[in-house]
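What you see is the complex with one protein chain gone and the rest in place.
Showing chain A:
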Amino acid sequence: MGWLSEQEWAAVALSLKVAFWAVALSLPLGIWVAHLLARRDFPGKQIVNGLVHLPLILPPVVTGYLLLLSFGTKGPIGALLEPLGIVFAFRWTGAALAAAIMAFPLMVRAIRLSIEAVDPKLEQAAATLGASRGWVFLTVTLPLTLPGIIAGAILAFAKAMGEFGATITFVSNIPGQTQTLPSAIYAFLQVPGGEASAMRLVIVSIVIAFAALIASEALARRASRRVGGA
């Protein structure tokens, strides 16, 4: 890449990778939790709702530190996973975990709203035609929620691309390994003569954000045209 230096390019590529996996792996869980919150009543629903939204309210540094405490190699969960070869601390996987957790509330919110917009009468109609709960979800609820799922995923992707506080606290800022786009911009601004590099990454950020937004608009419009009939 002629225009970006090797370190800048590495940061962009890492951010894309981190954001992609953060969204891809948390999306099924996000849909499940959104469906639970939208359609089921169970004891402790408010607690689940609170936990999901916690990363939105807590200072990101606090979330990062909590991740370090629990998923670090000496933390309770980290120690449990290390023998299985799953390590989060100071790896790009940790950056993906932090990004997924920070983006989760936004994703669940968007999907939950669109599930709530699906008319439960259609789900009843599907049941009278012989579809069990699982089939009703797969054949009626899920397709009708598709525009919201796309919106939620893109929103989460954008949030994951920009995640800074929790990531730098949990996995630090190691060039080539855990230095994501925002961490790189921050690092370049700390050294004399780094402004040009920082500015190039800022432009890249803006372009990616715009592309994501346009893609989500187009996908959501196509999906809602399908849903809306005609």
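We take it that a residue touches a chain if its C-beta (ideal position, glycine included) is under 8 Å from a C-beta of that chain, and two chains touch if they have at least 3 such contacts; residues count from 1.
The working rule: contacts and distances are computed from a predicted model.
Per the UniProt record, the absent chain's protein name among "Nitrogenase/oxidoreductase component 1 domain-containing protein", "Molybdenum ABC transporter ATP-binding protein", "Serine-protein kinase RsbW" or "Sigma-70 region 2 domain protein" is "Molybdenum ABC transporter ATP-binding protein".
For the chain missing from the display, the contacting residue among A:P83, A:G130 or A:P192 is A:G130, taking the whole complex into account. Taking the complete complex into account, A:P143 is the one of A:P59, A:P143 or A:G176 that touches the chain left out. Remark: the residues of chain A touching the chain excluded from display are 121-122, 124-132, 135, 139-140, 143-144, 226-230.
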